[in-house]
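The complex appears here without one of its protein chains, the remainder shown in place.
== subunit A ==
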Amino acid sequence: MTTTTPRVASRWSRFRGSYLLYSFKRDLIAQLSLVVFIALVAVAVLAPWLAPMNPYDLAQIDIMASELPPFWVEGSDPTYLMGTDAQGRDLLSTILYGARVSLIIGFGAVALQALLGVSFGLLAGYLGGRVDAFLMRLADIQLSFSTLMVAIVVGALVKAIFGGATFSAYAVPLLVLIIGLAEWPQYARTVRASVLAERHKEYVDAARVMGFTSRRIMFRHILPNTLSPIFVISTVQVANAIISEAALSFLGLGMPETQPSLGSLIKSGFDYLQSGSWWITLIPGLVLVVLVLVINLLGDWLRDVLNPRLYKG
């Protein structure tokens, strides 16, 4: 019995021979960024098992141990490696849990944006006409206000409607919703631009002649060919969503201090900056910057490699 070699190469071998992997192997910055990113995601996901204490558990918090500095500064307590915040929470544990919250909101918001943006972009690009005009006008208006501004206004309204207590209880899904709704236009414009480039190609005509439905042509035929700009946008958007969440939290429109994200940790530390407790602000700040930076670096690398025609402006 002879084994026949499959005519179509498997996904894995295709990946191994791809330009993507080749350029990744040659790009030290991309490799470092990916390692740091995976490490950060891993410690954030494993926070409940890695963190020395649970910052959500009031019983473990010792108010007497508040505002202790990190280990390399005089007056520190070896139990608290990175020091403690103003409420006596171990800063390292709080940062791990906070990074988790930031990442959940970042990825959740981008998933929602992608869902909205890709659907609207496909509809606008494929159907054209009034649908296109309406959706793109809406996107233009939202973009001219800037996504952060929209997020701040929507966040303020949602908080006013639900009241502070309810908002805090459902802060994570609400923030995903707010940031997702505020930032979909980026996706929609990019997807629409690539759909416009694709829709007059012959394979689309062929599919139409064969009598496939519009929905099938949109999702099964056109969408796969617009994936590379979507990938590139997604990386940048995750970074943006994390920054937006941090900004909202910093303004007091985001995560409550009892369940802090990196942004609300920075905010709570800011009040103690004048009294010399710089670590409560600057250590979570550093984690946030590193997280966003490696995502941005990966996005830059991906854009250089995939080189999609991104929608400018």
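As a working rule, a residue touches a chain if its C-beta (ideal position, glycine included) is under 8 Å from a C-beta of that chain, and two chains touch if they have at least 3 such contacts; residues count from 1.
We take it that contacts and distances are computed from a predicted model.
Can you pick, from "Aspartyl/glutamyl-tRNA(Asn/Gln) amidotransferase subunit C", "ABC transporter permease", "Choline dehydrogenase" or "phosphoenolpyruvate--glycerone phosphotransferase", the UniProt name of the chain not shown?
The chain we cannot see is recorded in UniProt as "ABC transporter permease".
In the whole complex, not just what's shown, which of A:156, A:177 or A:306 touches the removed chain?
Here the residue in touch with the unshown chain is A:156.
Touch as defined at the start, partner being the missing chain; which of A:51, A:243 or A:305 qualifies?
A:243
Out of A:27, A:62, A:257 or A:300, which is the one that touches the chain we can't see?
Here the residue in touch with the unshown chain is A:300.
Just name the one of A:61, A:96 or A:288 that touches the chain not displayed here.
In the full complex, the listed residue that touches the missing chain is A:288.
Looking at A:86, A:131, A:148 or A:227, which makes contact with the chain not pictured?
The one listed residue touching the chain not shown is A:148.
Extract the touching residues of subunit A with respect to the undisplayed chain.
Per the touch rule, subunit A residues meeting the hidden chain are 72-73, 141, 143-146, 148-149, 152-153, 156-157, 159-161, 239, 243, 246-247, 250-253, 263, 266, 270, 273-274, 276, 278, 281-282, 285, 288-289, 292-293, 296-297, 300, 312-313.
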